[in-house]
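The following block contains the structure, expressed as structure tokens.
All protein chains but one are shown in place.
We just call them A, B and C in the order they show up, numbering each chain from 1.
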Amino acid sequence: MIIVLKPGATEKEIESVENKVRDSGLQVHLSKGVERTIIGAIGDERKVDAAFFEVMDCVEKVMPILKPFKLVSREFKQDDTVLEIRDKVLGGDRVVVFAGPCSVEGRDMMLDIADEVKRSGATFLRGGAFKPRTSPYSFQGLGVEGLKILAEARERTGLPVATELMDTRDIDLLVEYADIIQIGARNMQNFKLLTEVGKSDKPVILKRGMSATVHELLMSAEYIASQGNANIILCERGIRTFETATRNTFDISALPVLKQLTHLPVIADPSHAAGKSELVQDLAAAAVAAGADGIMVEVHNNPEAALSDGPQSLKPERFASMMKRIGAVSAAVGRGI
Amino acid sequence: MIIVLKPGATEKEIESVENKVRDSGLQVHLSKGVERTIIGAIGDERKVDAAFFEVMDCVEKVMPILKPFKLVSREFKQDDTVLEIRDKVLGGDRVVVFAGPCSVEGRDMMLDIADEVKRSGATFLRGGAFKPRTSPYSFQGLGVEGLKILAEARERTGLPVATELMDTRDIDLLVEYADIIQIGARNMQNFKLLTEVGKSDKPVILKRGMSATVHELLMSAEYIASQGNANIILCERGIRTFETATRNTFDISALPVLKQLTHLPVIADPSHAAGKSELVQDLAAAAVAAGADGIMVEVHNNPEAALSDGPQSLKPERFASMMKRIGAVSAAVGRGI
Amino acid sequence: MIIVLKPGATEKEIESVENKVRDSGLQVHLSKGVERTIIGAIGDERKVDAAFFEVMDCVEKVMPILKPFKLVSREFKQDDTVLEIRDKVLGGDRVVVFAGPCSVEGRDMMLDIADEVKRSGATFLRGGAFKPRTSPYSFQGLGVEGLKILAEARERTGLPVATELMDTRDIDLLVEYADIIQIGARNMQNFKLLTEVGKSDKPVILKRGMSATVHELLMSAEYIASQGNANIILCERGIRTFETATRNTFDISALPVLKQLTHLPVIADPSHAAGKSELVQDLAAAAVAAGADGIMVEVHNNPEAALSDGPQSLKPERFASMMKRIGAVSAAVGRGI
Partner (left out) sequence: MIIVLKPGATEKEIESVENKVRDSGLQVHLSKGVERTIIGAIGDERKVDAAFFEVMDCVEKVMPILKPFKLVSREFKQDDTVLEIRDKVLGGDRVVVFAGPCSVEGRDMMLDIADEVKRSGATFLRGGAFKPRTSPYSFQGLGVEGLKILAEARERTGLPVATELMDTRDIDLLVEYADIIQIGARNMQNFKLLTEVGKSDKPVILKRGMSATVHELLMSAEYIASQGNANIILCERGIRTFETATRNTFDISALPVLKQLTHLPVIADPSHAAGKSELVQDLAAAAVAAGADGIMVEVHNNPEAALSDGPQSLKPERFASMMKRIGAVSAAVGRGI
């Protein structure tokens, strides 16, 4: 941690900072420049909050040197984390695909879509039983019934199932029915929920919050990992910016940046990023070209009647065409699908 | 709802949209222009999702006319909502002040700060027992013990207490100990939490999410109101932008905009917006000048030793000086304090 | 244009809006709903500013139906614009590559880099003679001497040259020396500069401003086109967001969105988007996968000594490797390079 003092800091003030550094279990390294005095605080600064020094009157700014996350960092573990989920592998050479409807709306539609996406080569099923909706008057999901339908779709297709957890009180249900628990973008900093999934050993898809930085996403992953569950899959799904031509702005750079910073697998959700089905195929191809370990897309057999996210859902034919396109691109960048 | 069709939409397509409008319980109003056909869907469009039409191939865009929130809107209720909380009034002519530490760190500090802020004229106490922290390694709050200390501070000073709820499982505890339940910015779209406080009758401070629009804030308030609890206080606390000179960007315009759109009281939290105590006084004065019904600030008797948010916490002397400044400004704009 | 009146608008107010619509040369289409009266203004609304109606007291909001740009829109011209620049083609089946240093720093380095990028398959040379620098104390470019060196590099390699115009007073110089005139991101709304290049017939690369929407980019292109010059190449180069892990946030979705909205060719500049050379290759591959007609990258033979943008400049070996990667991806999506 580098502590920059204000110009004109007195000897007494410098000493008070030095003492506070030592009291925090760090070593002092003093540097007097022409315009500023700088104090290096050497040691494992992750235990100490920068705010602890920023608050001092004589301090101009504090710059952390170490990253605030540890267990999920590439420095902590060099090799890519590879997850085995039932008989599927995530995080290895091949690009995986999660597909399914936004919400489980009923048994027939879910089984129908499950068959379709399996036929086109999907690796995992997705579908929401508990749905975070911005309006209290919108469809909120089928709840437990939705979980049971998902389980049936898994039995039928052999595809493991990912579904969202919204409430700490539902953790046992999710552990029972799902193969992968999803933490949605709006709950990325719901620390109680993170702690709860961290205590289970289920793989967790952690979606990036719409205004979360890459570092904050990794800190939320650290929450889960710090409870003992390192089976984490990060998911870029678009961030909020001033641009309104798309629902969110798909931060494609986050994919290679995350691959540098962490050993965890990283997937991309172009459906939520774009908000429009006609853009999904191009963005999915781009994500694979940029190094994504997987793609998650919404597929619906009748988007015009969908109870949620119709405009961004692919019809099965279009999903099949997307699978071909990302297959070709993943081969071009030296990976299979 | 206005449905704009793509140029070249066929008669058959136009008819299919008309049918879908009628099936949704709305009336059709057709307009054929030179370049576009436009269909007005007349009636209570709040029951129908724009996505339901956007998904149609022949539709270019859908523009809602009505606001998606109802119970919290100024149109639904013209008069300002005024809350009575113990013997205090919030939302009326006078500007109220919430003050206290970020976290309850212990009994002595809390009682000490409570005495100080009461002396300078605060109306309500604030203090966190459950703390949302970005790092799993940071202080997470005293939990129930913190709630008990807050209750003691209330007995001692007579100031009603506001504190944060983070987990649906803690709702009964909060109802027991707190006078006002706070929903933090990171949980503004934690819909399960909103539903839970909506079922109680405690006043709720709903803080704006750091990337939430004013409309989304009102939709989250609608969640609470739709469960039967209309005792809601909205709180602007800064949004996330590209600017890094402050912790967040304090969206001062949201205050008058909210006062137009809703009958609910609106307060401002300049401490979290600024992230630096030296800016708090100016921003608090600005918020009062712009029409805020209240101010919430962090006060600590020893910010240099604070376990959280030290840099943005006011010392008691500075809080006293802020009280004088906002007192003068509230008089200048025709309100008391 | 759809004009939504406030609830309770009187007959007299409605009439005043109707009259203003007619006075603007548009036709009136009146719709009285349960909660709102809506007036459709039918005709070529592009001649009329929405603000003209928004300003009326009885008007709640005004929603334009038509896009505000015309000449550059896909509706105006269905077929892709293909530019022939010397013996090169831009905008057709093949993906083109602009490469070269950020600034022309001298004759030897420029000729050296030109040779290198030609060898690896670049189609166009890039290099700045006039440089927009955020600090007045930084290197500002070689000016006319830089233009002469670029011309020499073109003679030597046969690669046409793109370089930036910063000042209306330099337009004749640029027309004389450059094959393509670049308008930088900071000048995207320098309307005098746009007008000036619009009067010439040189191809223009128009870079998206860092906080410009896709629609604003197209409006700036319309400025150029409205002066008679339709030889415009749009360039996505990253937008400003809250994320600091990259210099800018590369808005990959803008590529397919622009291809839908306009007939103009669209290229991508991953160097400025990323700000770090190690990300450029992944982003370039992603851009090609998402449908870019070309890629513009910074290449320097000695980035460690570069006078500007060293950290985002590729070394020639890395550029060669990027060319192979985007070659494979462009083949995978059915295009050559």
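The rule is short, and it goes like this: a contact is a pair of C-beta atoms (placed from the backbone, for glycine too) under 8 Å apart; a residue touches a chain by one contact, two chains touch by 3 or more.
Worth saying up front: this structure is predicted, and the values here are computed from it rather than measured.
Touch with the chain omitted from the figure is made, among A:R240, A:H263, A:K276 or A:H300, by A:R240. In the complete complex, the hidden chain is touched by one of C:S103, C:T163, C:N187 or C:N229, namely C:N187. Although one chain is not drawn, its touching partners on chain B can still be listed: residues 211, 213-215, 239, 241-246, 249-257, 260, 273-274, 278-279, 282-283, 285-291, 325, 328-329, 331-333.
Where chain C meets the chain that is not shown, the touching residues are 20, 46-47, 49, 51-52, 54-56, 68, 132-138, 166-169, 186-187, 189-192, 195, 209-211, 216, 219-220, 222-223, 226-227, 240, 303-304, 306, 308-311, 313. Listed for chain A, the residues touching the missing chain in the whole complex are 2, 4, 7, 29, 31, 33-36, 38, 40, 42-44, 63, 65-66, 75, 240-242, 244.
The criterion applied here is as follows: only the chains that are shown with their structure count from here on.
Greatest Cα centroid separation from chain C: this falls to B. Looking at which positions face the partner, chain A and chain B present mostly the same ones, since more than half of the interface numbers are shared.
Averaged Cα coordinates give chain B a centre that lies 39 Å from the centre of chain C. Measuring from the averaged C-alpha position of chain A to that of chain C gives a distance of 31 Å.
In chain C, the residues touching two or more other chains are 241-242, 244.
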